[in-house]
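Have a look at this one before I ask anything.
Presenting chain A:
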Amino acid sequence: MSALEARQVHVRFGDRVVLEEMNFSVAPGELHGIMGPNGAGKTTFFNVLTGRVRPSRGQVLVDGKDVTGLPPHRIAALGVARSFQIMTLFDEFSALENVALARPAFRAQALHGHRAAIGDAETDAAALSVLDEVGLGSKAQVLARDLSYGERRALEIAVALAQEPRVLCLDEPTSGLGSDGIARIAEMVRRLKGRLAIVAIEHDMEFLFGLADRISVVHWGQVIARGRPDELKANPWVRRSNLGRFG
Partner candidate 1 sequence: MTDRITRRGLVKGGTMLAGAAAGFGTIYGPWKHNRAYAQEGKPIKIGLTCDASGMYGASGRDELRGITMCIDEFNANGGVLGRKIEWITADTETNPATASRVAERFITREDCSILIGAIHSGVANAITQVAEKYGTIYLNSNSSAPTEAGENCSRVKFVWDGNGTNFTMSSVKAAVERVGKKWLLLTNDYVWGHETSDATRKLVEEAGGEIIDNLLIPQNTRDFTSYLLNIQQMAPEVVAPAVGGDDGKILRAQVAELGLDKQAAWVQSQQDWPDVWAAPDSIIGIFGTNWYHKLKLPGVDDFVKRWQARADADAIPVPGNVSYCGYMAMRETLRAIERVGTTNNIAIIKELEQLKIPAADRMQDYDAWMNPDTHHLQQTIYLARRNPNPVDDTDLYEIISASKPEDVVDPEEGKLCKLAPYEQIPTVDG
Partner candidate 2 sequence: MQTPAHAGRLITPAMVGVALVLLTVPLWIAKVGLYQYIGVEILIWAIYALGFNLLLGTAGLPSFGHGAFFGIGAYAFGLTQFHVAANLWVCLLGGILAASLAGALVAGFVARRRGIYFAFLTIAFGQVFWFIAMKARNVTGGEDGLLPIARLPADFGIVSFDLTGNTALYFFVLALFLVTVVALWRLTYSPFGRVLSAIRQSELRAAHLGYQVVLFKMLAFIASAAFAGLAGSLFAMAQGGAFPEVMALHYSGYIVMMVLVGGGLVSFWGPVIGVVVFLLARDLLGAVTLTWMLWFGLLFVAVILFKPEGIAGVFQDLRRRFSRQPAQAQPAARSTP
């Protein structure tokens, strides 16, 4: 059974069709990459998967369970986490607080108003280990807005990871980074690979072809090609459209 699956998803805004008959799945432990030109509908597709956009038609399933139309917080609670291309962090919080807030253990107690959220050793330790995983352990107390761009990109992933998801959706995790930065994120994702299902929208070819188990090429709201990286490299359409230029 797929960890996350989309069946014939169709999205239209007014009279504009954004996604058409999208079929998609990612198995536990698999990394499924998505590529395509800007405006192809990739981020909208993520929005459908994570509940932010309700599809006009079609279904979204998590572990085989129909979650179509559920709001984002319900889908998140089912173990689907996402990162954002445009960084969406809690800027006035420290890196540690950003991560702590994402943990399911914290969420379970989120309505607690009678006790302090700060200084809870257990939460701090757990959050710190997530930060360590993305190499931000030493920056735990720095405010998110004071981190460097690369560090913020790492924190963006750390927050999603802290949700202890079964499916991790990464929306252009290397966007705006230089080659060193991309390499660091790639290394980070490589370590995660196999532990959970990952869906990654990415422009960087090297990143995607080096890491993905399968890649879907999206154009005009449709999947125009799908397969393993080696298969895809041979795909005439992909060759013709000069994949490298997508990036």
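In the analysis below, a contact is a pair of C-beta atoms (placed from the backbone, for glycine too) under 8 Å apart; a residue touches a chain by one contact, two chains touch by 3 or more; residues count from 1.
On how the list was made: all candidates are chains of the complex that A comes from, given by their letters.
Quantities reported herein were computed from a predicted structural model and do not represent experimental measurements.
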Task: Please name the candidate from 1 or 2 that touches chain A in this complex.
output: 2
Chain A residues within the candidate 2 interface of the complex: 50, 52, 71-73, 76-77, 81-82, 84, 88-94, 97, 101-102, 104, 106-107, 109-119, 141-143, 159, 163
